[in-house]
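Have a look at the structure below before the remarks.
What you see is the complex with one protein chain gone and the rest in place.
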Amino acid sequence: MLAIDGSFLDFKQLDLLALRQTPVHRLDPRAKVLTTLCFIICVVSFDRYQISAMLPFLIYPAVLMAVGDLPFGYIMRKIVIVIPFALMIGLFNPIFDRQVLMQIGSLDIWGGWISCISILIRAILTASAAIILVAITGFPAICEALEKLKMPQTFAVQLLFLYRYIFVLTDEGVRTARARQLRTFGKRGLGIRHFGSLVGHLLLRTWERAERIHMAMLARGFAGEIHSTRRQSHFGRTELLFMGGWISLFILLRLYNAPQLLGGLFTGTMP
Amino acid sequence: MHMADALVSPAVGGAFWAVAAGTIAYCSSRVRKDLDDRKVPLMGVLGAFVFAAQMINFTIPATGSSGHLGGGLLLAILLGPAAAYLTIASVLMVQALFFADGGLLALGCNMFNLGVFPAFIAYPFIYKKLVGREPRQARMVTASIIAAVVALQFGSLGVVLQTVASGVSVLPFNAFLLLMQPIHLGIGVVEGVVTALVVSFIYQARPDILENVLQEKPLGNMPTKSLLAVFLIATVLIGGVLSWFASENPDGLEWSIAKITGSAELPETEYMEHTKLANLQEKTSILPGYALPEENGHSQDAARTATDKRVGTSLSGIIGGTLTLVICTVIGVLLKRRNSANPQQAK
Amino acid sequence: MSHHIVHVKNLQHTYPDKTVALRDVSFLIHHGESVGIIGANGAGKSTLLLHLNGYLSATSGEIIIGDDQLSKETLPEIRRTVGMVFQDPEDQLFMPTVYDDVAFGPLNLGLSADETETRVMEALQRVGAVELRDKPPYHLSGGEKKRVAIATVLSMLPEILVLDEPTNGLDPQARRQLIALLQAFHHTRIVTSHDLDMILELCERTIVLHEGKIMADGPTLDIFNNEELLKTCRLEKPFAMQGCPVCSPDKRPLVSQPPLVPPHSSKPHDHEH
Partner (left out) sequence: MSHHIVHVKNLQHTYPDKTVALRDVSFLIHHGESVGIIGANGAGKSTLLLHLNGYLSATSGEIIIGDDQLSKETLPEIRRTVGMVFQDPEDQLFMPTVYDDVAFGPLNLGLSADETETRVMEALQRVGAVELRDKPPYHLSGGEKKRVAIATVLSMLPEILVLDEPTNGLDPQARRQLIALLQAFHHTRIVTSHDLDMILELCERTIVLHEGKIMADGPTLDIFNNEELLKTCRLEKPFAMQGCPVCSPDKRPLVSQPPLVPPHSSKPHDHEH
């Protein structure tokens, strides 16, 4: 699924975005994590024929992208990559659900089409929320937030190590894949037999690296416990305002179909 | 195959979040008790290894398509169940955040499908049993393939049940099952073969790596049993209830979120929304009840009625939706411009 | 046109994350030349090498190898012509045994098992690693790995040999053997390294990269005698040219440390800095 160098670079770039200094970047990560979760829950709680009521939720990614100074094209590209699976399942809807819900002129619109579009919008909204969360918070900060929200420390440490070594190991993987590719002369992929040995080598190197890291940890007095450093993040008034503001907006938008109201006003006042 | 946020309902997503979080807590305490602090970097680095390995594709014989390592079973073989589950869970979390692969709400579902089955079912009950105390290469190969197939069958069954239970997709249970299980049979065999190849490679190069885990006592069979019972019960309950719903509504049509959650939350909000709207429309709209199809409007179902009502307001929905999009974009652009005009904020 | 030239014209490369790694790089290397490419960490050396066999594709500019411009069609031929040895031999050795690894390339070229066997044995002979043929690569020492990595490339009979930091991590004698090995080849050789003494011994010509630009291209000795240039590019003279502490102990570059042991003599060289 991941194309060799591309996804790795992508990864690095997303990580770099988190180093920017904007008002949303500076917020306590807990506020952002909780707001994002709330956003996703509100979005997916719409029933399957809903389209218009979901649209106002776009305001959240739009505002964060703007305030967080995130590159629009890049975020969009990342979202487009993940849509296919949801869409593939969604595309079955028009086949199984042919109930006519709407007519435009003589054209029957089946419920399946509507729910399929609904799935598409959900995918865009939820995926953008997740990616933007990382882009304005950074992975280590997210882990820290989750830890403060009672995630077990073992798991938090696991996430940090995983994250730290993704860069090192994917780099190793890329170089190995590259060395192989240069000697295969345009043949696609490689045979499954060679794959075993190639990945085996990679695994051996990984294992040895883990042994060296452990050595380095012991050399610095590691005794089974990772002590976290003091961090100045605190949950202040700005965070409350951010969370409170967005969450109430989400709830309002969830309860009232804003476009419907807006459109109603519009159709009603335009004779 | 990862379950996606777009297909999951809050109830299903939340339930599996709870299960996954509970399992994480359980496994974390097990790994801590294990007192083998070598595992701290090892788990992390192996998680990263899964990403690295997934970047390397191979050609699946006779098909011409390509695949890559999934890694769940391999991790279980290398680390034992509890550490493997934490590792898989962490991999899924990074995928959800960085690649939006799966999504945050569906994360619990994915941890369940891709973590619990290989670590707590396929590994202890199939792989370990088949390999026995003394690993031998031929046995490890067979055991890996069978274990991987089983893990993936369970996993894809999980995806089917969760999707159908969420009711966002209308794919009928049977059709979905017929679609997913055979595909995952293939994927499972491939995963098994790849795992077997890697495991035999490691067996030749560093047999100690594999023996350590097999000999390992605290993470072996015994303590996982109680946990397994919980999982089995949870699976049977969730699976049973959901598939009952699914077969009850074979075409999945009248089957809405309201029914699954059993709560009045959704219909109520819809009701509020529609009375308000109706009032508004009566006063303002010149197109009341636009385009209401009558031919199958005989359903008594509450959700159905709500649907019909909604349809009546679709024109204003379309207009309002377009306006909303425009407004969101404009706000975004305006904020962005102000932001980039402020030089010390842009880095 | 000339035989097996390497012609790089106005090569630019920008990584997807907008790092500009190469800016307008041009040079022409003739058949049989041995060229060193030097520069600080991050100067763009590895990036440049990866273009030569089409692993990375240029953001702009062109590359001509032999008679072919690098393009999708000529790629397999160019990859056969340009043999690339990576810095870390671990990256390059991924098959279960040394033999399999060296045979991987020829087999992919579609050679028969017999031809492959000949090629493999020849390549292993050239690097002096015949007796390793049945060993798994992970049991080799650093120097052995390096030699086998070179053999994996030689077995494809490349006309141009490209090496990224070949002496890194080798002990002095393994390094010496490697240099002798490389000197014995009559391929075109393009070598990057931070081991400037190796460049001094191996390459008549040196190209200096700095922040993705070519700062100098000429005879190796001229380059290493240009102190100004070296300083701008975060480089130094090769140690062999810095004056030996025995004969000029107080001329050690940049370090203001008293000599540790009474100097044996004190001829005044002038290799300052």
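Worth pointing out:
We call the chains A, B and C, going by the order they appear; numbering starts again at 1 in every chain.
Keep this in mind: a residue touches a chain if its C-beta (ideal position, glycine included) is under 8 Å from a C-beta of that chain, and two chains touch if they have at least 3 such contacts.
Quick caveat: nothing in here was measured; it's all calculated off a predicted structure.
Per the touch definition above, the residue from A:Val168, A:Ile192 or A:Ile247 contacting the chain not shown is A:Val168. Taking the complete complex into account, C:Arg176 is the one of C:Lys9, C:His30, C:Arg126 or C:Arg176 that touches the chain left out. Contact with the chain not shown here comes from a single listed residue; of C:Gly44, C:Pro89, C:Gly143 or C:Pro166, that residue is C:Gly143.
For the chain missing from the display, the contacting residue among C:Glu115, C:Asp134 or C:Glu204 is C:Glu204, taking the whole complex into account.
Residues of subunit A that touch the chain left out of view are 12, 15-16, 19, 140, 160-161, 163-165, 167-168, 209, 212-213, 215-223, 225-227, 229-230. The missing chain lies against subunit C, touching residues 39-42, 141-143, 165, 168-176, 179-180, 183, 194, 196-197, 200-201, 204, 219-222, 225, 234-236, 238-247, 252-255, 257, 260-261, 267, 269, 271.
Basically, only the chains that are shown with their structure count from here on.
Subunit A and subunit B have CA centres that are 14 Å apart. Residue positions 201, 205 of subunit B each touch two or more of the other chains. Residue numbers of subunit C whose C-beta contacts span two or more other chains: 96, 138.
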